[in-house]
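Structure below; questions to follow.
Up next is chain A:
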Amino acid sequence: MSELLTASMTDLSPWLAIPVALLLVLGGLITLIGALGLLRLPNFFQRIHGPAVFITVGTGCFLIASMLYFSGTEERPVVHELLITAFVLLTAPVTSMLLMRAAVYRNLRARNARNGASSTDAYQFPDDE
Partner candidate 1 sequence: MRFWADQLILLPILLPLLFAALLVLLNGRRQQLKFAINLTGTLALLVTAIALFWLTDSEVWPNGVGAYLAANWVAPFGIVLVVDRLAALMLTLCAVIATAALVFSYRRWSRSGVHFHSLFQFLLAGINGAFITGDLFNLFVFFEIMLAASYGLLLLGLQPNRIRASMQYVVINLLASSFFLIGVALIYAAAGTLNMADLAVRAASMDDSERLLLEVGAAILAIAFLTKSAMWPLGFWLPTTYAAAAPPVGAMLVLMTKVGVYVLLRLWLLVFADQETSLQAISGTALVVAGLLTLAFGTIGLLGSQELGRMAGFSAIISSGTLLAAVGYGEQQVVSAALFYLLSSTLAVAAFMLLIELIERIRKPSAAMLALTMEAFAIDNDPEESAGVIIPAAMAFLGLAFVACALIIAGLPPLSGFVAKFTLFHALLNPAGMFIDNLYTAGPLAWTMLALIILSGLAAIISLMRFGVRTFWSTDATAPRLQLTEAMPVSLLLALCISMTVLAGPVSAYLDRTASALHQPSLYIDRVMSITAVPGVVINEGATP
Partner candidate 2 sequence: MKRWLPSPLLSAFLLLLWLMLNQSIEPAHLLLGAILAIAVPLLVAPLRPTPVRISRPFTIIRLIIYALIEIFRSCFNVCTLIVFGGGRLNSQFIRIPLDLRDPHGLAVLACIINSTPGTVWVEIIPGSNDLALHVFDLHDAHWWVNMIKTRLEKPLIDIFEQEAP
């Protein structure tokens, strides 16, 4: 761990450093929890919620931290991290939608093979009227 502390970090004014540090810690925690969810949760439909946490919030925290940090070191507003946010927002839904659909219909096809489920059985809603 020692080399982590010797990182070549530029000195930052406390007004920036403290929020950056907080954001980093928060982001780290959320990321860890998200990944833990992916690892620990028992089935796919639950697991997919884990990464969703860190993809949005974790990324957000780190990006803001990064923006603040570089704005401090470069002494100008650094906002290009917003692009990453934008891109993540644009791409993440696509992946999870397709994955969910793939999972749903794979399960359905498997059930179909077992006990002849049909396309209307794709979802089991809790309170289907």
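We adopt the following convention: contacts are C-beta pairs under 8 Å (C-beta built on N, C-alpha and C of every residue); 3 or more make two chains touch, one makes a residue touch a chain; residues count from 1.
The set was built so that all candidates are chains of the complex that A comes from, given by their letters.
Owing to the predicted nature of the structure, the values given are computational and were not obtained by experimental measurement.
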Task = Consider chain A on its own, then decide which of 1 or 2 touches it in this complex.
result = 2
Ask   = Of all residues in chain A, which touch candidate 2 in the complex?
value = 29-30, 33-34, 36-37, 40-43, 45-46, 48-50, 52-53, 56-57, 78-80, 82-83, 89-90, 92-93, 96-97, 100-101, 104, 119, 122-128
